[in-house]
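Missing here: one protein chain of the complex. Every other protein chain is in place.
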Amino acid sequence: MKNEVRPRGIRFTVPYRVIYGDTDKAGVVYYGAYLRLFEIGRTEFMRNVLNRPYRAMEEEGILFPVVEAYLRYKSSSTYDDLLEIETGIREISSYSITFSYRITRSGRLVVQGHTKHASTDRKGKLTKLSQGLIEALGRTVNQ
Amino acid sequence: MKNEVRPRGIRFTVPYRVIYGDTDKAGVVYYGAYLRLFEIGRTEFMRNVLNRPYRAMEEEGILFPVVEAYLRYKSSSTYDDLLEIETGIREISSYSITFSYRITRSGRLVVQGHTKHASTDRKGKLTKLSQGLIEALGRTVNQ
Amino acid sequence: MKNEVRPRGIRFTVPYRVIYGDTDKAGVVYYGAYLRLFEIGRTEFMRNVLNRPYRAMEEEGILFPVVEAYLRYKSSSTYDDLLEIETGIREISSYSITFSYRITRSGRLVVQGHTKHASTDRKGKLTKLSQGLIEALGRTVNQ
Partner (left out) sequence: MKNEVRPRGIRFTVPYRVIYGDTDKAGVVYYGAYLRLFEIGRTEFMRNVLNRPYRAMEEEGILFPVVEAYLRYKSSSTYDDLLEIETGIREISSYSITFSYRITRSGRLVVQGHTKHASTDRKGKLTKLSQGLIEALGRTVNQ
């Protein structure tokens, strides 16, 4: 896996403050909670970098259901930590987008990973990404 | 509040095993997680006592959105505890149902509370409970 | 219940963006998710108004486990809504604090409620609130 490679291209970063509800009895953030943080990163990347809020795309009938998720846990984070969720595009194809994520605390890597999403219509049928979206995505990668 | 009064009528009990994902860094179940357990109790009460699975009622266009929730935390529970979720009906009106809950561990009270639900159609419009449902609910109370 | 009364005193407001992970199949925020939002409001109230981050108090051995929670659901909110979580103090006693919350969307009330917390030491023993904290809390109420 190439996850260890530092991603290039335009990245967007959102701060996130860990709450009690994210932690578990080991005193650290629960392993499943990071998929929520990936979602926050992905949503804000779409809104702020692509200028296409996911809510607006949904209303047009363009959906990106997840087909794969990968997480590598490098160090732990705990209650009240201020994390940085960094999101970018790792791969684009005609029918899918792969986002990559790095979650850090004071510069230290906590979790990294990716999620791959198919492009479908409301009925779940695979649908080609529009040329406009592919170009917008491409501009974030080739920088 | 009359929550302290031991509820009467038909009660239905579901076991629940606490997972890491339910706990927080204080080593106990997160206070918000109990509303999930109330939902489990309510769903199984409807399926097993009323013989009306909520999924089937939804398909007929009968919804019960929550309008109020109350929880009283009496003692804590932790990872791997085997809890009992006990659910019953506390009150019925033409347009609402109030469920009451007691969550215990080895007979010791952990959380008790209630949730009140309006009866609506798919568009959220208040709709009278059917006579059949009121009777089924009534039978669980007057025992 | 006096929840309907508009609270007075110093209130602190935090914005919150609803994610997919907060919603359920009815298309709205899951009823249990609001207790996470109450926690966010409470934590930021302590940090910003009381100047006592909860994490710091915990490290000194001062804990505030929840003993009661109440939520009144007034209208629904959905994916990508930008909510405002408004938190204040409703009641103080020697051994407990009650926070009150109002969650709104564009000024419209979504959920209101309160949580009551006991004051304990690390072992869970009831412990009087310090005079300094009572005064800091009092200043937020009597404005």
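The chains carry the letters A, B and C, assigned in the order they are written, with residues numbered from 1 in each.
Note that in this section contacts are C-beta pairs under 8 Å (C-beta built on N, C-alpha and C of every residue); 3 or more make two chains touch, one makes a residue touch a chain.
Remember, it's a predicted structure, so these values are computed and weren't measured experimentally.
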Handout entry: Contacting the left-out chain in the complete assembly, out of A:Ile10, A:Val66, A:Leu109 or A:Ala136
Key = A:Val66
Handout entry: Hidden-chain contact residue, picked from the options A:Ile10, A:Ala26 or A:Ile134
Key = A:Ala26
Handout entry: Touch list for chain A against the chain that is not drawn
Key = 26, 31-33, 35-36, 39, 63, 65-73, 76, 115
Handout entry: Where the missing chain touches chain C, by residue
Key = 20-21, 23-28, 30, 32, 78-79
Completion exercise
The missing chain sits against chain B at residues 17, 19-21, 35-36, 39-40, 43, 53-55, 79-80
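To be clear about the criterion, only the chains that are shown with their structure count from here on.
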Fill in the blank from the handout: Most remote chain w.r.t. Chain B, using mean C-alpha positions, is A
Fill in the blank from the handout: One chain's C-alpha mean falls closest to the whole-protein C-alpha mean, and that chain is C
Exercise for the section: Call it same or different for chain A and chain C: same when shared residue numbers make up over half of all numbers used at their interface. Expected result: same
Completion exercise
When centres are defined as mean Cα positions, the distance from chain B to chain C in whole Å is 24
Handout entry: Rounded Å distance, chain A centre to chain C centre (Cα mean)
Key = 29
Fill in the blank from the handout: For chain C, residue numbers touching 2 or more other chains are 35-36, 39
